[in-house]
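One protein chain omitted, others in place.
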Amino acid sequence: MHWRGALRSLLSRPVPAAITVMAAIALSGYSVAHFPRSIMAFLLFQASILLLYFSRIHPWLKAALAVLTLGLLMPILGTINGYYLEVTIQVGIFVSLALGLNIVVGLAGLLDLGYVAFFAVGAYTWAIFGSPQANKFISEAWLKFPLASEWFFVFLVLGVITGAVTGILLGLPVLRLRGDYLAIVTLGFGEVIRVLANNLDKPINFTNGPKGITPIQRPPLFFQPFLHLLGIEAPPTALYPLYLYFLVLLIVGVVTVVNRRLENSHIGRAWEAIREDEVAAQAMGVPLVRLKLMAFACGASFAGVMGVVFSSKQVFINPESFTFLESIGVLAMVILGGMGSIPGAILGATAVTVLNLQILKGLSLWLNELRNAGVTILGYNLADLPTQLEPAKYERMVFGAILVLMVILRPQGIIPTRRRTRELGAE
Amino acid sequence: MDLHLLIVIFPQVLLDGLILGFMYALIALGYTMVYGVLEFINFAHSEIFVVGAFVGVEILLMLKARGGLELLSPFLILLLLLVAGMAVSGLLAMAVERVAYRPLRGTPRLIPLISAIGVSFFLQDAIRLVESIWRNAFNLVYPTMDQLNHRFTLTETIDVSVKSVVVIVVALLMLWALHLLVNRTKIGKAIRAVAEDQATASLMGINVNRMISLTFLIGGAMGGAAGVLFGIQYSLINPYTGFIPGLKAFTAAVLGGIGNIPGAMVGGLVLGLLEAFAASYLSLLTHGAFGAEYKDIFAFSVLILILIFRPKGLLGEVVRERA
Partner (left out) sequence: MRTYRIRTALVILTALALVLPVALLTEAQTKGTIKIATQSPLSGGQAALGEGLKLGTQLAIEQKKGPIEKLGFKVELVPYDDQAKPDVGVANAANVIADKDILVVVGHLNSGVAIPSSEKYKEVMLAMISPANTNPVVTDRNYLNVSRVCGRDDVQGVVGAEFAKTTLKAKKAYVIHDKTTYGQGVAEFFRDHAKKIGIEVVGFEGTEEKSNFDPIITPIKAKNPDLIYFGGIYDQAAPFFKQTREKGVKATFLGPDGMDSSDLAKIGGSAVKGMYYTSVAGPVTVYPKAKKFAGDYKAKFKKDPEPFAAQAYDSASIGLAAVEQAIKAAGGKMPNREQVSVAVRKSKYEGLTGKIEFDEKGDPKKALYFVLQVVSDDPAKWGDNKEVKRLEIAAPPLKK
């Protein structure tokens, strides 16, 4: 307990806080650069960003440091080890999904178990037209696909729109449903979308079924001439990860700002009113139908736009990316982070993704190295470990256990909303 | 369209659907029991169900190794499997509640849901770990018992096996027993009281924690029984087998009106019939344009339609209506 109190008091005083944070960022950044393969070093770097968030320093300094770390340091470290950039991009994608679901579940209190459907809709929107796939149902004489990569930006907007429209389409029939009935219908909807994607290769081939769609256009490298002028010659394979990183960062930024504005507007308050007591909210004049549809549309549009980015990042998509388990994963992020809390959703998504893609993988790789090196623990040589106990096989088991532990230790979420903190404190 | 074909297979499809439906209903009972009391979806129920199936197969394999399969009557063996499966699954469900759900009582409803998902992940791979050390196998197969596999031929195109009849009979017995337990005994009354209002129930001298444990024991036992029957009916199980049937059964529970015991049965049957008819007929009716792969879409679309007109499920929700 003492170190937590000490840390808190350190971070609450502006000058020591600023020094601590800057030192942490510099030190961890340096250690990543020095030990590019050490997952520990990168984890420290991630932790120092968290430290930055919690510290009470001047807002301008904070913003400047944020820009410096996320805008400059991260891309540099990402060039040193592309894996970190990949993890960060996926974190960004899941943050955006979690923020979207946070509106539906956290703010409006509508349990959605099929959220990944909107992500799929966005992804397929660009995948179909950004690849030769569209020519399977549109004559080549009429229009030749894939569309030029510049269309990507149009499709980002289209992703928002198709996401929102599907959200409303789902919302309309289920407006009367509450709680777990809503959950089961959304679950069904998510499965319907996935099964459709898996089967719409006949009678007309829209999605190419399980074989998936490839190659999907990547966003245009419109800035390459500028780089050329600056004398930077980089191959596209080196540029795309950085490019996607900034794109994702930008979208996450926009989504966060939109979320923040929504939360504090009358709409956000109305959503919370619906969550707390639907009947009372209606009695106070909250237009239920419109607001519920709006929650679905807003939440879905964030997923839709990220779907477009996802499909161009992957170059290939098929329905395997959009299973029920993905929906559950995003829900876990929102709830672990703290329902209805924006920083909570961001942190929840980061924690789950980092845990799954980085920490658990790192752990099993490390155990594997120990085994290869023939290390002995308590007189037992790890090289004799039977294949049944292969560490890489039990990542999911550990993940499950950590999920349970996290919920039990912090049932209110990592960063609960202020209001909920007060509620829980009163009990 | 070959009308003759459609008519000829109709009774068989009906029968297939009923058997599947009773299977779903049995699993759904476990979801509904827990939901009725705690209003919480026990996501780990599908793993509780798989554990039952594994207990069954282990006992059978042990009997087989000792030549017990020929010596004992298959119905005696079946009874043994059911009792063992129910005991282990019931106790496991109780343990899970104690470890992962009880500390979360009183938190918002979604919190235990996440804990349940964590338990589900954990149990899946834990079962795999145990099985891979114990048998070094991933897929386990129920040994065939000839008497259970015997088929009664009703007509040239319709037949039904003994094991399918067993599934239906056991499911009906379970429903009946559960109904009696909940509505006609003192324990049932206590469970219902806890479902209604935990605080008041505890003031009336009911041990709430014990009643909730008991609910998990009963629900888990139902899952265990369903697991054993699933194994006997479909023979192949692996640690991840439970996921899809669990999801379907949960759907069935909601369809019938979650928390409602007869509702789970009705929901299971409706879902089973829907799936059977969709899988058998879609391809025939559309000349192969849409096939069996659309059965889930079909089933879920009907589910959505039903819930639009009956937002609280087919038989309604018992918990809230009582209030």
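To keep things simple, chains are lettered A and B as they appear, and every chain counts its residues starting from 1.
Just so we're on the same page, a contact is a pair of C-beta atoms (placed from the backbone, for glycine too) under 8 Å apart; a residue touches a chain by one contact, two chains touch by 3 or more.
Please read these numbers as outputs of a predicted model, since none were measured by experiment.
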Just to verify: which one of B:Val13, B:Met145 or B:Val228 makes contact with the chain not shown?
B:Val13
Can you say which of A:Asn81, A:Asn102 or A:Thr125 touches the chain missing from this structure?
A:Asn81
Contact footprint on chain B, counting only the chain that is left out:
5, 8-9, 12-13, 16-17, 19-20, 23, 125, 128, 136-139, 141, 144, 149, 151, 157, 159, 161, 230, 233-236, 238, 240-241, 243-245, 275-280, 283-284, 288, 291-293, 295-296
By the contact criterion defined above, which parts of chain A meet the unshown chain? Give residue numbers in ascending order.
1, 35-41, 43, 81-83, 85-87, 90, 195, 198-199, 209-212, 214-215, 237-238, 314-318, 320-321, 356-357, 359, 361-366, 368-370, 372-373, 387, 390, 392-397, 405, 409
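The working rule: only the chains that are shown with their structure count from here on.
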For chain A and chain B, let me know how many angstrom lie between their CA-based centres, rounded off.
34
With touch defined as at the start, can you tell me which chain B residues reach chain A in the complex?
35, 41, 99-100, 103-104, 106-115, 117-126, 128-129, 132-133, 136, 247, 250-251, 254-255, 258, 289-290, 293-294, 296-297, 300-301, 303-304, 307-308, 311-313
Where on chain A does chain B make contact in their complex?
105, 111, 173-174, 176-181, 183-185, 187-189, 191-192, 195-196, 198-199, 202-203, 324, 328, 331-332, 335-336, 339, 386, 388-389, 393-394, 396-397, 399-404, 407-408, 411-412, 427
